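All protein chains of the complex are present and in place, except for one that has been dropped.
What follows is subunit A.
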Amino acid sequence: MASVVLSEAEKVYIVHGIQEDLRVDGRGCEDYRCIEVETDVVSNTSGSARVKLGHTDILVGVKAEMGTPKLENPNEGYLEFFVDCSANATPEFEGRGGEELATEIVNTLYRIFSNESTIDVKSLCINPREHCWVLYVDVLLLECGGNLFDAISIAVKAALFNTRIPKVRVLEDEEGSKEIELSDDPFDCIRLNVDNVPCIITLSKIGCRHVVDATLQEEACSLASLLLSVTSRGTLTCMKKLGNGSLDPESIFEMMEVR
């Protein structure tokens, strides 16, 4: 993860402040920074969104293309994720520096979306075993200001909400060969239901308290964080521990109560 170099005195300052429930920018331990979400920013995609969370800036584009369904699930479409940590975000990402982080984010996204209840992939199927919609979700990290996972999950949810998949009709010939016809009207499309798409909440352990939405400086002071993905109904779909430290079991249970 991108990091800043902090002196010992700055770390002590941050840790002591958090113990008093006061963070460097005046927030409480469970307050988020101001989030700005903008959809439909890129015109060449089927759906797009841009999220700004403090200094973190994420751009997500979704392109819907037709492909063959996977053999294990012939009646469903699927999603493919790709994360690009551009060198604009921080100088550490130059060349191949950002690949580890990108792989971690992609694996987490796959883990969340491999759940059947997250997105209705059966609606993405056109012809069982032959044609289906494949949604290529591309995440671009423009600026890295801490708390990447939360911002990315919000951006992906917004982009999927904004996605317009054109309606297709399947015509069958006498010999049985199928032809696909795209409707002429550009506004005739199906939208995805993103009610069940979860959002990620990252809780970082600093000192003996945990904070939500850590900035880069706070991330440098934290030993470990717990990543939880929560749906709007309050069910947890994914849990992961990040960071090189260890967590006390009691603090894990405390963190789960917070969400």
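Note that a contact is a pair of C-beta atoms (placed from the backbone, for glycine too) under 8 Å apart; a residue touches a chain by one contact, two chains touch by 3 or more; residues count from 1.
The working rule: contacts and distances are computed from a predicted model.
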* Structure fact -> Out of "Vacuolar-sorting protein SNF8", "Exosome component 6", "Cullin family profile domain-containing protein" or "Coatomer subunit delta", the chain not pictured bears the UniProt name "Exosome component 6"
* Structure fact -> Missing-chain contact among A:Gln19, A:Asn75, A:Ser114 or A:Ser183 belongs to A:Ser114
* Mind listing the subunit A residues that contact the chain we can't see here? => 71-72, 103-104, 107, 111-112, 114-117, 224, 226, 234-249, 252-253, 256-257, 259
